[in-house]
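Please read the structure below before turning to the comments.
All protein chains of the complex are present and in place, except for one that has been dropped.
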Amino acid sequence: MSACAAAPPGYSRSMVRTAILTVTRPNAPSDGEDQTARALRQVLKGGPFVEVDYQSVPDEQALIRAKLRVWCDQGGVDLVLTTGGVGLGLRDRTPEATAEVIEREVRGLPEAMRAALAREQPLAVLSRALAGVRRSTLIVNLPATPDSARTALAAVVTALAFAVEEVRGERIVPPAT
Amino acid sequence: MSACAAAPPGYSRSMVRTAILTVTRPNAPSDGEDQTARALRQVLKGGPFVEVDYQSVPDEQALIRAKLRVWCDQGGVDLVLTTGGVGLGLRDRTPEATAEVIEREVRGLPEAMRAALAREQPLAVLSRALAGVRRSTLIVNLPATPDSARTALAAVVTALAFAVEEVRGERIVPPAT
Partner (left out) sequence: MSACAAAPPGYSRSMVRTAILTVTRPNAPSDGEDQTARALRQVLKGGPFVEVDYQSVPDEQALIRAKLRVWCDQGGVDLVLTTGGVGLGLRDRTPEATAEVIEREVRGLPEAMRAALAREQPLAVLSRALAGVRRSTLIVNLPATPDSARTALAAVVTALAFAVEEVRGERIVPPAT
């Protein structure tokens, strides 16, 4: 698998190489977005996840799509977590960009995230978040705000490591155990 | 936005202009269908919802589709609630008509409605109800019977006002508050 060859030195294939993509609004405060990525890192901590990239792009479908494609197609990324752009506004295009690149949808992940969020946040039912696999990379859309993103990711984080394992067809063990 | 220009005098843009479409069976008792619309009105009462139209059409896909298109494309309707035609029978065509007209699906709404219904009604898992946005109008499919329609709508009614706000990109406040 080319993804293996592309793995940086020091990374074991038993780790889940994770990239975070923050989809930003032109007028949104930028520190709020960093806080969402920070919230995700707290949830990932202690698992087999290793952050290999972090980028932010404006909320334009073509830019989101291009970034997702690069991460999936050049190898070296097992899991992409996006934040933001999953609402009903015209500028919310993350699900559209995701739908364009995934080859197999995994509907149970957004279902479970919405169910977990809905317990504390009635508007969570409006999230159009998707999840799916392109080549050997799993893409999962998460909400924009730190609290919602944390809750959503926490609801499925255990499954994500196994999902990557299944996608890659191999077993993953947490680092340093 | 042309929808604003089309708003009747006396309607504020802060209200959710709501239309109800009852999809009828040729042999069904017509008062039963009216009771479903009445059940919906009870749930909408007290929120920012203003009923701007109510119509019933036979359960034919082309007729349902045409009605949805007119309401979405001529402006003046923020929210369309349909009742009936979401089962597994050959004459259940509301989801098909809805799928034809919506541009962006909102899967979390039917998910949440089915989850709420399933607690009291095991057959609710068979509902093929959809929800989605066409232009600046949100369409939500609801069940045929008064009890099920009431339960389904009540499960998401809080989110619907915010959904319309997000679709229109503006803030909505309840009338007379």
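For the reader, a short list of remarks on this structure follows.
Each chain gets a letter, A and B, in the order it is written, and its residues are counted from 1.
Here is the rule we use: contacts are C-beta pairs under 8 Å (C-beta built on N, C-alpha and C of every residue); 3 or more make two chains touch, one makes a residue touch a chain.
Since we're looking at a predicted model, the values are computed, not measured.
Across A:E60, A:D73, A:E111 or A:D147, the residue that sits in touch with the chain not pictured is A:E111. Within the whole complex, the absent chain has one touching residue among B:P58, B:G89 or B:G169, and that is B:G89.
Of the candidate positions B:P26, B:G46 or B:P122, contact with the unshown chain belongs to B:P122. Residues of chain A that touch the chain left out of the display are 104-109, 111-112, 115, 133, 138, 156, 158-159, 162-163, 166-167, 169. The omitted chain makes contact with chain B at the following residues, 87-90, 96, 107, 110-111, 114-115, 118, 122-128.
In this text, only the chains that are shown with their structure count from here on.
Distance between chain centres (mean CA atoms), chain A to chain B: 32 Å.
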